[in-house]
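Dumping the structure here so I can ask a few things about it.
Just one protein chain is left out here, and the rest sit where they should.
Showing chain A:
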Amino acid sequence: MFPCKYRTAGFKGYAVKFSPFTDRLLASAASANFGLVGNGRLSILTTTTTNTSNSRTQSNTNNSPLTILPQQHYDTQDGLFDLSWNELHENQLISASGDGSIKLWDITLKTHPVAKWKEHKREVMSVEWNYTAKTTFLSSSWDGSVKLWNPVHAQGSVQTFSEHNGCVYTAAWSPRHQDQFASCGEDKSIRLWSTNAPQGRSIASFGGHTDQVVSLDWNKYSPDVFVTSSTDRTIKIWDTRNLRGSVTMFGPFEFPVRRVKFCPFSPHFIASAGYDMSASVWDVRNGSVTFVHDAHTEFVFGIDWSYFHPGQIASCGWDEQIHVFNVPLPQ
């Protein structure tokens, strides 16, 4: 199926996220010069089912987007590596920047962010809004820390969690316990935390990957289960109840997977995107790949599922392309 495309000209895609509030609204975080040096761009986009470029009509279901239209974009001093939509305010989102700052944007405004937090000492690699408690968000950084923020907290971060050695690539909220989150990093470890734990100590640690762990996401239906991807070229599925470590593994592949995301509509599917320049969908019940999207021509770093259309995926990569396409979710 011909993917719906948009080009963030001059900026290489690092992350793409669908809005949890508004159908067909999505944003991408991209960086000039592959994110190595230079500016960043936060692009606000909408998908539309009407083909506005010419008058030829095509039959399609309500689910199939035909075009991606730019709505707004914001340029930043340093590259952007991640973004997350505000779960309380439909027009707001936060961006994670290479200069250690996190900015809060309102898409009804044309140029400047509405808030900026600069505490991390190095690149902010991920941000995620708490989608259960909704009032807080996490950031993870190359400075080895994960920070908890509340936008109304004027003094800055609420708490800092520093146990990782080196870059913390991803911090992700638990879908069931609004105080719990997991993080993964360059030190090959995965840590489970609670914002209620005394002295900010992690509550569990998971080992097993033989190289850096770059992405982590929780199963939205089996809330003790999470998936990770690593530069050891595997994807692993973990169960927090199973500290003995019976873990399911896919791979090793030829190239690492850079981002993994569990489907919001089914406990059985994971979307992955990586250095093999493709995006795939996995059925975790048997480890089979149910869909491969190989239209990208560079590393694919960003992937997300739509919250409104089951099976709709957005991907972005270093080829400056954002693709939106639909995949089957077989029972």
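Following the convention adopted for this analysis, a contact is a pair of C-beta atoms (placed from the backbone, for glycine too) under 8 Å apart; a residue touches a chain by one contact, two chains touch by 3 or more; residues count from 1.
The rule we apply is simple: contacts and distances are computed from a predicted model.
Not shown: a single chain whose UniProt protein name, out of "phosphoglycerate mutase (2,3-diphosphoglycerate-dependent)", "Translation initiation factor eIF2B subunit beta", "60S ribosomal export protein NMD3" or "3-ketoacyl-CoA thiolase with broad chain length specificity", is "3-ketoacyl-CoA thiolase with broad chain length specificity".
The chain omitted from view is touched by exactly one of A:13, A:98, A:113 or A:151, namely A:98.
Listed residues A:209, A:268 or A:309: the one in touch with the omitted chain is A:209.
Only one residue from A:167, A:192, A:216 or A:281 touches the chain missing from this view: A:167. In the complete complex, the hidden chain is touched by one of A:275, A:291 or A:325, namely A:275. Contact with the chain not shown here comes from a single listed residue; of A:236, A:268, A:296 or A:309, that residue is A:236. Remark: the residues of chain A touching the chain excluded from display are 33-37, 98, 123, 167, 208-212, 214, 230-234, 236, 244-252, 255-256, 258, 275, 286-288.
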